[in-house]
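Complex shown without one protein chain; remaining protein chains in place.
So that you can tell them apart, the chains are marked A, B and C in the order they are listed, and the count of residues begins at 1 in each.
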Amino acid sequence: MAGLETTTPGGYLLVLAILLPLAGIVVSFTPGGRHAERIALYSTPFGFALALAIAFCVGRAGKPIVYTIGGLPPPLGIALRADGISAVMLIAAAVIVTAAAFYARAKFATPDGVRESRGPMTFWIMLQAIWAALAIIFVGGDLFNLYVALELLTFAAVPLVCIDGRPETLAAALRYLLFALFGSISYLLGVALFYGAHGTLDISLLAQRVQATPVVWTAASLMTAGLLAKTALFPVHLWLPPAHANAPAAASAVLSGLVVKGSFFLTLRLWFYVLPALPTDNIAAVLGWLGSAAVIVGSIIALRQARLKLLIAYSTVAQIGYLFLVFPLAAGAQTWSAIGWSAGLMQVLAHAFAKAAMFFSAGLLAEALGHDQIAKLGGAARALPLTFLTIALAGLSLMGLPPSGGFSAKWLMLQASIASGQWLWTIPILAGSLLAAGYVWRILAPALSEGQVSLESLPKRSQELIALALTIIALALGFAPQTFFDFLELGRPVVAGQS
Amino acid sequence: MNLLSYLDVVLALLIVGVASTTIAARDLFAAVVGYVAYGLLLAFVWIRLYAPDVALTEAAVGSGVTGVLLITAGKRLGALKNAAPEVQPAFTFKLLTGMLAALVAGALAAAILLLPDPPPSLAPEAAAAADGAGAGLGNPITAVLMSYRSFDTMLEKMVLILAVVGVWSVGADKAWGSAPAELRQPKATAPMIFLAQMLAPVGVLIGIHIFWTGANAPGGAFQGGALLAAMWMVIMMAQLVKMPRVDAQWLRVVLVSGPAVFLIIGLAGEFTAGSFFAYPPSLAKPIILFIEAFMVLSIAAALPMLVAGPPSERSDP
Amino acid sequence: MTLLDLFSIAAIGVGTFFFFAGTVGLLRFPDSLTRLHALTKADNLGLGLVALGLLPRADSALSALKLIVIWALVLLSGSSTAQLIGRALRRGRK
Partner (left out) sequence: MTPSVLAGLVGASLVGLGLYGLILHPHPLRKLLAFNLIGNGVFLVFGIVARRGAAAGFRFDPVPQAMVITGIVVAFAASALAVALILRLSAEGNRVTLDPNAWTRPNDGDAK
């Protein structure tokens, strides 16, 4: 059979990037205890190196790199493909997972005197599982394979939410699980219909075959609905704040920074890679409106929170809203759609780093003060200067003030909406920034005010520096050169004649 | 319409009817029992769709082990005496939900009826590949699971491991390491012990047989493993063996053996057959059976552990 | 039609009748113990007769053996669970 896809140079790296954390789980599980922690920590540099190597190969080839598993090409076999966005997301995941792992050493060390304990064992295994699942999501080329990856992500994320075992965290985890299961099953139903209509689940083969038939529309709607439930886009965001606010800080950072991006990434894959040939104006508008509503509603609720971690979690709801503006702003093959695409991806990255740093800092704050009530933060900034510097700088990126990745993202979004004549989207973009300034100020104002706080303990300097480092990445993204945005375009199918 | 078609219609109505009662039942336990009965009926539909492998899996896992899980859960919830009366949702909410559900079901039914004709299929490709990558396996489903889509199957084994860790992690801190609560309390009765003693040896044999024939006929690692899992649960219910401690090394090794062997052989494929998760053609069938043997063990250990729940403090000696 | 065919028809027919009677009993009998009684009749006799009727039609000795094993297994599990349910009922009454 001619025309079947074959493995490209460097393709084997994609398999290794997935198998490394999976092997980590297998090896951690049997001896357990301290070994799980060591294996997770020691594998991070290798994972990071693999992500860099994949990015290098993609950049050198100038097109996606491919691996056909078992040497069996699609449609019968499964292909892995890494393009520009896959490579960048792999690097971002490696950085944040590494940061979370080193940050979590303080809380999730196996205590002396026991061979193994519940919290650490769960955390180190699930952290590796999240990494593995995200790696598959970023490079997977087969919709059913991606379903299994989504489930892997769910099974890894839910136990992290209730890792400390309080009843409210159990309730949050259960609610998260039910939403996530609904999301997966809805996605799977769409997968079944796609297979029934076109006899393949390979993304690039489907892209050549799909037509705007009712079956395809039903399949795409079901998959999108499922992915939105998992991404917590308004109005199916209800599970997110309690889940993300109640998890331990290291887990919250990974959940808010990366896990919700996994299902968002698949939404991008679906509409921009599987269905680029479809006239998607209406769907893009609906997603844009839902995103705008999320920005406004999420920010307003964030403004009213009494607890810092809940405020940050609602801010995630709002910032996720921005992501969905990419659908109207990057549609089709206009000159502005490249700007919209860059803006969307920049928002993914900037939010991932800034939000992870924010949760890390909130965790340090709660540990040092013994609470995370915003009203009782008076004078805390003087007691914990480095932590509050991180919160302020990360807040800068969330608001979208220069110089920061958040600024770049929002600036590019404004450009794309004006260039495309869709000026209506500028309203939620600007309003969201103002509201974000409001909720960041709500944290900083009492902290900077006069007052005396009693510290239960001092945060570890290394943990503070990890949070600061992530913030600096979020700010540095604001200086990303044009080559970076060109890299993000690698492998993105652009169909002429659509708008 | 012949007789079989009438029976099909009766079966369809029966399934939808029983499914409705599990949704409509006022009592939690009645809903659970209805669900188990419904699962068995569903296995017949799979037979009618020429899917004996799925029918076996549905009967063993989808209805059987899931049934044990749900009934145990219903019983434990009932024992807690806290199934407080549920707040009934408002009528308008019910109406709106009903309309949404009907809309989704209608759209789905329409989509199914509108599936293209002639239908696309990978069956010809699978048939063509049966001698090469299909590795001479007579059962095309085993070939798909273990060769063309072995990556999915390996990941799904990982999902089972994560689910076990997840279920264990729900327990109390101080219980970690100890055994889950016994499936049947307080004491096994004589008929239960008799049943376990008589049934288990036969069941284990049949389980191994189903796994072994799975290479060429309906059956395979999933179905065989599920049967072995059921036998282990029967023996544990009769308290002929104790529930294992979750930190027992042998249990962890057995649980992880399936994915571990799969992973190692998948990695080795790069050197023996030129690609990850490829098998050398001459050895493909024995290698696949080798991997499947460990998968059977993993499944047989994982399913009972998932049913048993988190480690419990009470079971400490 | 051979004698064996006639035998099959007769055995399966009677077996089906026992299933029918058992089902009617399950639906109509007043309490759990009597319902249990009806059910076990269907399982043991009904299935046994159906298996017996199918025996001459088995295409190999192995599949004939399978039929017998199926019946024996159902007999075993049916009688044991009937015992278990009965005991549970007695405990409940006390």
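To be clear about the criterion, a contact is a pair of C-beta atoms (placed from the backbone, for glycine too) under 8 Å apart; a residue touches a chain by one contact, two chains touch by 3 or more.
Quick caveat, the model's predicted, so the values are computed rather than measured.
**Q** If I'm reading the header right, one chain is hidden. Which shown chains does it touch across the whole complex?
**A** Counting the whole assembly, the omitted chain is in touch with A, B.
**Q** Identify the residue among B:Ala37, B:Ala51, B:Ile193 or B:Leu251 that touches the chain left out of the display.
**A** Touching the chain that is not displayed is residue B:Ala51.
**Q** Please pick, from B:Lys94, B:His209 or B:Lys242, the residue that touches the omitted chain in the full complex.
**A** Here the residue in touch with the unshown chain is B:Lys94.
**Q** With the full complex in mind, choose from B:Trp176, B:Phe222 or B:Tyr279 the residue touching the hidden chain.
**A** Once the missing chain is taken into account, the touching residue is B:Phe222.
**Q** Using the definition of touch stated at the top, determine which of A:Phe108, A:Phe155 or A:Phe324 touches the missing chain.
**A** The one listed residue touching the chain not shown is A:Phe155.
**Q** Mind listing the chain A residues that contact the chain we can't see here?
**A** Considering the whole complex, chain A reaches the absent chain at 76, 144, 148, 151, 154-155, 158-159, 162, 164, 166-175, 177-178, 181-182, 185, 188-189, 192-193, 195-196, 199, 242, 245-246, 306-309, 362-363, 366-367, 370-373, 376.
**Q** Considering the whole complex rather than only what is displayed, give the residues of chain B touching the chain that is not shown.
**A** Touching the missing chain: residues 1, 5, 8-9, 12, 15-16, 19-20, 22-23, 28, 31-32, 35, 39, 42, 45-46, 48-51, 53-54, 57-58, 61-62, 65-66, 69-70, 73-74, 76-77, 80, 82-84, 86-87, 89, 93-94, 97-98, 100-102, 104-106, 108-109, 112-113, 115, 119-124, 126-128, 140-141, 143-145, 148-149, 152-153, 156, 159-160, 163, 166-167, 170-171, 220, 222, 299, 303, 306-307, 309-310.
Throughout what follows, only the chains that are shown with their structure count from here on.
**Q** Between chain A and chain B, what distance separates the C-alpha centroids? Give it in angstrom.
**A** The answer is 31 Å.
**Q** Measure off the straight-line distance from the CA centroid of chain A to the CA centroid of chain C, and report it in whole Å.
**A** Taking the average C-alpha coordinate of chain A and of chain C, the gap between them is 57 Å.
**Q** Using mean C-alpha positions as chain centres, tell me how far chain B is from chain C in Å, no decimals.
**A** Taking the average C-alpha coordinate of chain B and of chain C, the gap between them is 27 Å.
**Q** For chain A, jot down the residues that touch at least 2 other chains.
**A** Expected reply: no residues.
**Q** Using the touch rule from the top, collect the residues of chain B that touch chain C in their complex.
**A** Where chain B meets chain C, its residues are 189-192, 194-195, 198-199, 202.
**Q** Quick check on the complex: what are the chain B residues that touch chain A?
**A** 107-108, 110-112, 114-116, 119-122, 125-126, 129, 133, 147-152, 155-156, 158-159, 161-163, 165-166, 168-173, 176-177, 247, 249, 252-253, 255-256, 259-260, 263, 266-267, 269-270, 273-279
**Q** Name, in rising order, each residue of chain C that touches chain B in their complex.
**A** By the definition above, chain C touches chain B via 69, 73, 76-77, 80-81, 83-84, 87.
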